[in-house]
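Before I ask anything, here is the structure I am working with.
What you see is the complex with one protein chain gone and the rest in place.
Up next is subunit A:
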Amino acid sequence: MGLFDRHAGLLDAYRDVRTTGYDPFQIRMERVLSPTKAIINGRETLLVGTNNYFGLTFDRSCMDAAIEAIEAEGTGTTGSRIANGSYTEHVALEREIAEFYGKKHCMVFTTGYQANLGVISTLAGPDDFLLIDADSHASIYDACKMTQAEVVRFKHNDPSSLEARLRRLGDKPGNRVVVLEGIYSMLGDRAPLGDFVNVCKKYGAYVLIDEAHSLGALGDHGRGLCEVAGVIDDCHFIVGTFSKTLGAIGGYCVSDDPDFDILRVTVRAYMFTASLPPSIVASVRQALRVVKARPELRTQLWDNVATLYDGLKAQGFTLGPEHGPVVGVHLPDRMTAIGFWRAMLDAGIYVNVAVPPATPNGVSLLRCSLCAVHTKEQLDHMVEVMTGIGRQFGVLPDKQLRAAGAR
């Protein structure tokens, strides 16, 4: 058997995708012009699929901070924190994130993926129990492959399903660690966090929440779903990423646990990879200041969510269950999703296409993510374009046909 034979099924599916002309997994941004525009296939394209929720990738103050840091401290750290030491700015960034949440400790990672992978796989050890939401991000699933703890999934966003699993553990010794996400990355839906926290309290379980898509977007101060639900103190570990709202790259975990720092010498995804370069640390610190100083960006983001979500809903599209910075549009099957995605690209709009096995319950989706600096005109135009394509593809009823049939 050849090395790649076991991927035969996937290769077939991938070939199907590519027959549509473009390969959604190898899109080339020939030139990125702004948080909402890029040149793709030689044409100016509206970006509605880049998780750039506040549009800070081109924020003047963040860019200046990064440039200054490069001038001052160079382009890279060329090693990990334990090997090459921490720069003053790494430590300052950790302190600022901890303060942002009112938590005592923070560890910064080179990506959010590594933060989840490292923290989750290390927190729960042999004889412990890890309980994860069925729709968890790949980084959480991968952590489960690495952990020595027993892993059980519970039904997505279903506190009673979690409770049944905690109850079944009975009085077995071992820590219980429950992993949740603030906003889920495919459909933009939120966890019923208050209910989950109550269940966890009842069974003495630790709560780890990944606020990757909710940092900045949710809460009066942008701390995420834990702020909205008023349970920051009950979330023992809050993980997040710098790669979305903060417009750069990197991940973090905050906690009040007095022994938290032991993770610095136990989490391999922290110990054995190079630390963030000075430019990134500087732009992230500045982006965090912007998040605090400009709450209007959050308002703009949600106004834009309403424009797109309500606009598509009114046209008859089937969407994720609630408003979110991610708007997932359900399509009947994989090939329709890919064809639809391609037609949108031809019309100058870039979104993500998500098809099984990357999606929960085998659904096929167009995954749109909004930006505070999208304009209402851009989004109204997008709804129009999607409505047109939806009729062409038979996803929405064709008005003319319906009228003709009625006669």
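Basically, a contact is a pair of C-beta atoms (placed from the backbone, for glycine too) under 8 Å apart; a residue touches a chain by one contact, two chains touch by 3 or more; residues count from 1.
As a convention for this text, contacts and distances are computed from a predicted model.
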Protein that the absent chain corresponds to, by UniProt name, given "Succinate dehydrogenase subunit B", "Molybdopterin converting factor small subunit", "Carrier domain-containing protein" or "Sugar ABC transporter ATP-binding protein": "Carrier domain-containing protein"
Residue, one of A:A164, A:A293 or A:A314, that touches the chain absent here: A:A164
Absent-chain contact - pick from A:A38, A:I120 or A:V151: A:V151
Absent chain, residues of subunit A that touch it: 134, 144, 150-155, 161, 164-165, 167-170, 356-357, 360-362
